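A single protein chain has been omitted; all remaining protein chains appear in their positions.
By letter and in written order, the chains are A, B, C and D; residue numbering begins at 1 in each of them.
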Amino acid sequence: MLSAFDANWSLMTPEIVLLCLALLIFTIDFMTGIKGSKPFLGRLSIISLLITAILVVLTNNVSGNIAQVFIVDKFAMIFKLIILVGVAFVITISMHYLEKNSDVYQGEFYSLLLFATLGAMIMVSSADLITLFVGLELLSISSYCLAGFKKRNKKSTEAAIKYVILGGVASAFILYGMSFLYGLTGTTGILEIGRDLGALYDQYPFIIMMSLLFMLVGFGFKISIVPFHMWAPDVYEGSPTPVTAFLSVVSKLAAFGLVLRMFIIAFGSIFDEWSFLLAIFAALTMIIGNFIALTQKNVKRLMAYSGIAQAGYLVVPLATTLTPDITMSIIAFYGIAYVMMTLGAFAVITLVTESAGKEDISSFNGLYYRSPFMAIAMTVFLVSLAGLPITAGFFGKVYIFIGAVTGGMIWLAVIMIATSIVSFFYYFGIIKQMYMNEPNENDEVLNPPLSLSVMVTVAVTVTLFLGFFPGLVTKYFNSFHWFF
Amino acid sequence: MIELNTQLVFFLILAIIAIACAVMVIILKKISHRVLSMAFCFFAIAGLYFLLRAEFIGIIQIMVYVGALSILFIFGMMMTDHKSVGFGPERKKIHKVLSFIGVGTLLGFMLYGILGMNLQPSDEQFIGSAEAIGIQVYGHYVIALQAAGILLLAALIGAIVLARKEAE
Amino acid sequence: MVPVELFLALGAILFCIGLYGVLTRRHLVIVLVCIELMLNSVNINLIAFSSIGPFANITGQVFTLFVITLAAAEAAVGLAILIALYRNRESIDAIKQDLLRW
Amino acid sequence: MIQNAWLIPVFPLIAFIILLFFGNALKEKSSYVGITAMALSFILSVIVLVERIGGETYTFTLNWITFGDSTITMGYEVTPLNAMMLIVVTVVSLLVHIFSREYMHEDKRINVFYSYLGLFSFSMLGLILSPNILQLFIFWELVGLCSFLLVGFWYFKPEAAAAAKKAFLTTRIGDVGLLIGLVLLFNATGSFEYGAIFSAVEAGLVNDTMVTIIAICIFLGAVGKSAQFPLHVWLPDAMEGPTPVSALIHAATMVAAGVYLVGVMYPLFLVSSTAMTIVAYTGAITAFFAGTIALVNTDIKRILAYSTVSQLGFMMLALGTGGYVAGLFHLTTHAFFKALLFLGAGSVIFALHHRQDIRKMGGLWGRMKWTSITFLIGALAIAGVPPLAGFWSKEVILAAVWSNGDMFLFILAVITALMTAFYMFRLFFKAFTGEFRGDHEPHGENSKLMTVPLAVLAFLAIVAGFVNTPFGFYLEDFLLQGLNVGYQAHGEMWLVGLSIGIAVVGIGLAYLMYGKKVISSEAIRSKVPAVHKLLLNKYYMDELYQKVFVQPTVAIGKFFWEVDKGVVDGIVNFVGRATRLSGRTFAKRHDGQLQTYGLVTLIGGIAVIAVAFVLRGYFG
């Protein structure tokens, strides 16, 4: 067994720094009273995240592992960057949100977000079932709390209880699956499991499949693919909007990173056995997510279903026969696009719903008159989510699509495109509200705070830039050897 | 054919207790009885750990589950009005039936897999010491340990924030 | 020696009882209890494998430790949320928590 | 000058363009523009004809379109036939221009009227000058457009609007046939040029069936334009247009274009005896058929219209029986006397404040001297009284039919000639003799502007026949230059006698019935009421078409519209609605119960896994 004592601990620099900063913020919060507006904490959090992100980038040439428990490779690096930027966006949104909702404990809010981020970072970097699981739970438990953070709000607490119970069950499923994996291999190291699994499968096909399926149920829950998605709309609707953004983007992508590492590394040798299953789940997810989204009137709930559908798109490359590197390029690209467009959309949603005091789609009425910039930005995000050119979302989908065709899963690709067309209805439904309806009577001109405007600008720029020049990123990705 | 020996007898007794208590958790009427039977169930499981010569874990099991968690649940139970449950419309019968069928199918599936595993019976039993666990936890799994620490911190913060009663 | 399959079967049964409880019990405290039950069945598996599995080693016990930690944390958070819920709704009946739907 | 023959159509075109842009400013002065242009065209036409008779010829072409290896050209050429036609058209057109100056002067849109006339003259002259059949077709359609515009000139009258549409549509049916014919012709011969076509056909490059089909298709065009049975229905309705228009377009020029077309394509028709027979029979039937309707009609213009239809049938009959020159000769003479009759009728109508019913006329002889005299000349000409123009041309037609040998055709021709004399004089006696039966006294003879054209046309109606008499076949010699269209029959003496006899009998009968009123028309009418009613209702052709073609088409259209809304679009909308509905069904599973969620997750998971396992065959 490899020793952790003489490992290269510098590999963990970003995590350690983030932890320290998070604790620092927590301490500062302690020293500045229990309640009240603390925007400086938000700024500090963003700065911490950016520092961490810079550290991640700076260490990008180093790849290695700590006792095969903690791995730093391109995969981890890209996912960490996505997560960190995503959380930074979420915190920007939160700052606006918390200004409007003074009953939320701010210091704790930011601290928990940062802890969750840390959990996500550990998740995507870990190569050991235990570490991976603890990371996942760190993320999950923080998320349960965050979902109920507006504790005077009936919907918020209801969302939290649903989340914690169903999430707990999902964790149990994951653990149950893991227990067999451990039992049959005698190790919790993913790399070792991956090495042994092919042979083991010949020996115990049923039990390996069973453990895989149990884990799939749990992971499917975390990334909200159909039919494990049921919790998502309720929790997304009830949670405070920034938390919804966090859940639907950061949490989902981190879990996705986990799934990728598990399925590609640990289960890679029995790809043929689960790819078809994942393809079915992907198809169901795309169909049901998009179909239900058609009927939604609550914008957060709509985004939940949209997020479910997007998760379906993300599963497609995983289910197709491609080399891991190509799969990863595709998913990473879509991941970046997803972060930008969804969080951008959530920024606008937060702004609008907090101003309107309701979350109905009609709160978007005439947004174009009230804030042209936000309306245009939202249009870009929605168009990108719908997968129309020239946006990151479009190219991401193209990438997935070509991957699927190359991998021989044309039927899945066709479902993907067809359901994207269905999604036009609801994405453009919001666009319709913004441009073609008159503003509601009491709505005033929106004055987004600077931070939010900057964030939205960044998101729009990246969304469009990746739409125009996807090659710059994909070329870079293609040069990667993603996994350690 | 499995040979009947002392260990098996102990196992069977403990297993039956665990299952019976688990069943009681979900069928008993009074909430306090249910929590109590949960404690017994966990206790029986701890016994199984001893049977497996995982004494350290067994002790932890008793301390955490039987001790701490049961108390926690009783607190939880007491802080909420237990009468608030049980009134109003009952869930449709179909729900229970479907749940039963679903869970039953799952169980069948699991047992089919487990009993059909054909593992080589190991003659020797592995006996882990607390020291070995300590070396592992503070060595190989130190990251997980630190993360678990943060996890507990996060849970602590979250629980405090959520459960804290503020002046109106 | 007791075959490991029996332990696993016990784990499976407890897991399913827990799952059934989660799916049908109205009292949310009991639902949380049932989740603990499910996690315990995982622990039984892990210990059984760690002790008499084909590759018996200490890792299973370490894993169990972390699972117990997690279970405790989750129970704590769950109960905290439950209390907050109770304050808001005067009820911890699972059936009545349906503000969020469709 | 013959090189500049292209200027002949261009003058009226210029007039059209000027009037299009400055018409509103010119108003009544517009007529001068039109008249000047036509006069120039006329003069040029005369020069061209003289030069053509002198043997000069000219052809000009220009690439019009290229596709593949084929090139279609446009241009103009002067042949004997079109040199003659140029004269006919420019003369009638000029006179109509002059006549209209007075006739239309009360109309506020006289400038528009003159611009249309200009456009029409341009198109008609262009048609004549065309060196290939495609170009002919192009102008063919343009004259149709002008006809449409002029028939619908008084668009605010619903009848005029309907008539305009009907005229265009009905001829359009023939035109599509023509278009298909010439497309087939092009594909068979690789050219639209007359010369190339004929040499290919004569060289036997096109098989006989194809020639027949092509000829029939082309003839279909002629049937439409020349109002032959069964597409004749538009022409009587076209009388809703101003009378000078009727004289110009619906008597003298455009309707004769069908005959001209058959004449131009004559070598092709000669190859196919089937086609010739069809032409002959169509002509004969039309002539007879329209003649019978004219017997009972009471509208002065419609009688003339049916007469026109009948006479056009006569021309077709001539062409179909080998009388190339006969048909074209009759075309020329008919143009003059029918224009005369129409303008005469116009003069009457004008004087009677736009009343056209001959039962409300009578006794105009004394009241409108010039009109009456010239009308009588026209009537005599059309009845075939020697030595007027109609006599000579009709006589060669009868000769051609006779020499063709088909007795049925000959009898029909004779009866038609008889009827022609009869109904023309029925009209004459009813309108010009006896007592005035109207309620508004006519305002007397019209001004010189109207009577002078009448006089000129009357003169032409008298003398035009002399270009081709048994004493000198000048026209025949001229037209047959360089053409091989077979033997042209000439009348024998007994035929001459017969045709004089027919005219006399017809006129006499009319005199007895309507002049002297010795024979009561009422009595005849009451003896065969069914026949009378049938004739009065034009054999119910309009009603028949309405029932057989128009209403079913509209009904089918309505049916398809329902299908489109209900089924084709219905499926589209259904898919949309079904998507939304299934979305709603799925959404209903989110009932807010977290345990339902767990259950759905469990059951769904098991189901999907089971399905996947079955599909992948894990269980077997």
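One rule holds for everything that comes next: contacts are C-beta pairs under 8 Å (C-beta built on N, C-alpha and C of every residue); 3 or more make two chains touch, one makes a residue touch a chain.
Definition applied: contacts and distances are computed from a predicted model.
According to its UniProt record, the chain left out of view corresponds to "NADH-quinone oxidoreductase subunit M" among "NADH-quinone oxidoreductase subunit M", "ABC transporter ATP-binding protein", "Molybdopterin synthase sulfur carrier subunit" or "Serine/threonine-protein kinase RsbW". Displayed chains that the missing chain touches over the full complex: A, D (touch as defined at the top). Of the options A:211, A:420 or A:453, the residue whose C-beta touches the omitted chain is A:420. Touching the chain that is not shown, out of D:17, D:47, D:87 or D:145: D:145 (per the contact rule at the top).
Although one chain is not drawn, its touching partners on chain A can still be listed: residues 326, 329, 383, 388-390, 394, 398-399, 401-402, 405-406, 410, 413-414, 417-418, 420-422, 424-425, 428, 432, 435-436, 469-471, 474-475, 477-478. Within the complete assembly, residues 63-70, 134, 137-142, 145, 148, 152, 155-158, 160-162, 164-165, 168-169, 172-173, 176-177, 179-180, 183-184, 186-187, 553-554, 556-558, 560-561, 564, 568-569, 572, 576 of chain D touch the chain that is not shown.
What we mean here is this: only the chains that are shown with their structure count from here on.
Per-chain CA centroids place chain B at a distance of 6 Å from chain C. A separation of 31 Å divides the Cα centre of chain A from that of chain B.
Residues of chain C in contact with at least two other chains: 4, 8, 15, 18-19, 22-24, 32, 48, 53-54, 56-57, 59, 62, 66, 70, 73-74, 77, 80-82, 84, 87, 95, 97, 99-102.
Contacts with at least two other chains are made by residues 587, 590, 592-596, 598-599, 602-603 of chain D.
For chain D in complex with chain A, the touching residues are 579-580, 582-584, 586-587, 589-590, 592, 594, 596-598, 600-601, 603-605, 607-609, 611-612, 615-616, 618.
For chain D in complex with chain B, the touching residues are 593, 595-596, 599, 602-603, 606. Interface residues of chain B, counted against chain A in their complex, comprise 109-110, 112-114, 116-117, 139-144, 147-148, 150-151, 153-155, 157-159, 161-162.
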